[in-house]
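So, subunit A:
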Amino acid sequence: MTGLRIEDLSVAYAGKAAVRGVSFTVAPGQTYGLVGESGCGKTTVGRALGGQVARGGAITSGRIVVDGVDVLGLPPAGLRRWRAAALAVVHQEASASLDPTMRVGTQLTQALRARGRDRREVPELLERVRLPDPRAIARRYPHQLSGGQQQRVVIAAALAARPRLLVLDEPTTGLDATVEREILELIGELRAELAAAVVLISHDLDLVGRLCDRVGVLYAGRLVEEGPAATVLREPAHPYPAALLAGTPRLGRTRRTHPLTPIPGHPPVPGEELAGCSFAPRCPRADALCHATAPAPSAVAVAVAVAVAGVPVPPVASGVAALHQVSCHHPGQARRPEPRPQPPQRQPAETEPTETEPAVPERGPLLEIRGLTRRYGRTVAVDGADLVIRRGEVVGLVGESGSGKTTLARAVAGLAGRGPGTITLHGRPLHPSVTRRDPGQRRAVQMVFQNPYASLNPSHTVRVILAKAARSLGGTRDPADLAREAGLDAYILDARPDRLSGGQRQRAAIARAFAGEPDLVVCDEPVSALDVSVQAGVLRLLDDRQRAGGTSYLFISHDLAVVGYLADRIAVMYQGRIVEQGPAGQVLHGPHHPYTALLVGSRRPGAPGRVSATGCPFAGTCPSRVGGLCDTSAPPARDLGQGHVVRCHLDPERLPRRAGNSTSP
Partner candidate 1 sequence: MTAIALPFTRRHRHRTALGIGAGIVLAWAVVAVLWPQLVPYEPDLQDPAARFLPPGGAHWLGTDQFGRDTFSRLLAGARPVLLVAPAATVLAVVAGTLVGLAAGTYGGLLDEIVMRVLDAVVVFPSIIATVLVVALAGRSVTVMVLVIAASFVPIVARSVRAATLVEREKSYVEAARLRGERSWGLTVREILPNVAPTVLVEATSRFGDAIFAAATLSFLGLGQPPGSPDWGASVSDNRLWLQLAPWTVLGPALAIASLVVGIALVADALRGRWEAS
Partner candidate 2 sequence: GAGGGAPLTGADSGAPQAGAGANAAASAPPRRGGTLRAGSPPPPTAVDPVTMYDGSAIAIVQLVADYLIWLDRDFTLKPRLAEKWESEDGGKRWVFTLRKGVTFSDGTPLDAEIVKASFDRLLDPKSKSAALSAFDTVLAKGGVGVRDAATVVFTLERAFSDFPYLVSAGNYNAVILKKDYAGDFTKKPIGTGPFLLESYDASSGATFTRNPKYWEPGKPYLDGVKITFYADDQADLLALQSGEIDAQILSRPQLVGPLKGLGDITVDQVQGTGLTAFTLRTDRPPFDRKEARQAVAYALDRPGVNATIYDGIGALGNDHLFAPLFPAAPDGIAQRAKDPAKVAELLGGQPLKFTLTYDPPSKDYALTVQNQLKQAGIQVELDQRTSADFYGGDQEKDTPWLFSTANLVGWAGRATPSQFIIPMVKGGGVWNGSKYANPALDAAADAYDAAQTPGERAAQAEIIAKALHEDIPVIVAVWSGTVRAYNGRKFTGIQAHPSSYVDFSSVSQVV
């Protein structure tokens, strides 16, 4: 028997079960996806596969067999030898799994030595993961590499292992869309080449759907559904994956067409034992049976999966049965509400627009940014940006990491110091520093920050936080109202932030931003730190608040699907400049800026070239670069109508478009 076989794996931390009776098999060359909300036990399973548990934890039962070797039965020395010979693990955060004080090359050398090979292979390895100038990279320390580069180094170390079992724990979380795509492509190639059993852990259903042959859905440490990726992620038989899918924004689906449905409640923590199905408290279909007895795994008819047409099913490795199992008393009843993007089948009750392009009444500009420039020392973070936000409009701001999104947002809020350029609100200039703005202006512009853990003062209760905000912003509502509007239970008012979950904190932060009835709320990646299901709830809240008050948003995210979901118009930022802005649909689908094309995945970066300071900043990597023009002169702003402006030398007709929804499963 080759490949990986897990039987009845259970892991407990301090006696509390975190993973319970998980079994699955992965054939060599096959990729198995493990999905689930945060805290469901994905990482725990992943670590257990290498025979490792975190401190305080223990594998309480089960067998892990890799190519016939019973891993857990090995003596310590044998386990080490097996790890050295057959295992490779790519951890979630590359920066954490590289020793910060050791050169990358040295670390790879050690990985090679462990396999009895030597350092001469280092450059070759780095080249395999497509890192430029491998020799220079090898001499660097981890912190001198970007996140994507670090991740590639970790993958290179995994490659050096030529493993039989490869575990990838959230290998792309926290990476830019473009970088993520490269990494995934790399993994895809390697999978075929290594012929190893691959376990891919992720909470990104999209990604798992694209990469995996089979998927296991973990909930509260149990595998609630398991089967071919295409089937499980399209026609889940269990209500949990169905709910996860319903809460995940996708490119091309907006809040007006496909409102997200968050899963209520939160997953049980280890030790929180339930008599019945652990999902029952959150399940819309749960009945007395579900609450009373835990369901046993049962097979689902294969036919369901095959029935989905028009979608390429990933090649299934030979020898693996397309077995589909689910642990549910009522399998299949909770189908995904809207399986097809167009036309929408069901509309939420509150809204009526049915078109793709939302009918935003043309209103006057609320905020105008002209030639805004902000520097940090010598770094130009924002470089002559122009942006208009109209009343009641959600403007999404996207761009790769470091493109200046946060700086722009902070400049609007009056937190980014001084610099050239003007910002006007209702036609009146806003002072660059918030403390110099008048109280009315301060009330008008509020902000929701990225990190929910830092944005609330940990020493005040939610009530105090909201009351202070209401008082100093001249708001009329009391904290209880604010909290209720933000979907927070009343008891949370008297809790300090450290007692709150990430989602609750972000809701409190949103409530605070709305305490003074703002005209504009700047949201800097408000959901990036949140789990899918929580993210859905927060997005929903933002949507509600926007509709209720007609507030404008400047909404920042690196996740295009999220931006596309919420935004009426989208601005694309690149190296401190706004290279494109326009109605959301047009920007995402094109014709759009070559850089936007790169972001939405319809293009690949071009060969790197040199650009002068006066040229288009994107010319360096632009696949459609016009030699002698793009790299020397600044691109003109081309208006494509409906306020869609693209800064590019290319003729509008030659601008790239997005070909269908190829990246969507």
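Simple rule for what comes next: a residue touches a chain if its C-beta (ideal position, glycine included) is under 8 Å from a C-beta of that chain, and two chains touch if they have at least 3 such contacts; residues count from 1.
In picking the candidates, the idea was that all candidates are chains of the complex that A comes from, given by their letters.
Bear in mind that the values here come from a model prediction, so they are computed numbers and not experimental data.
*Asks:* Which option touches subunit A in the complex, given 1 or 2? Just the number is fine.
*Replies:* The candidate that touches subunit A in this complex is 1.
*Asks:* Write out the stretch or stretches of subunit A touching candidate 1 in their complex.
*Replies:* 13-14, 38-39, 54-57, 269, 410, 413-415, 434-435, 439, 442, 445-447, 449-451, 453-460, 468-469, 472-473, 498, 501-502, 509, 512, 531
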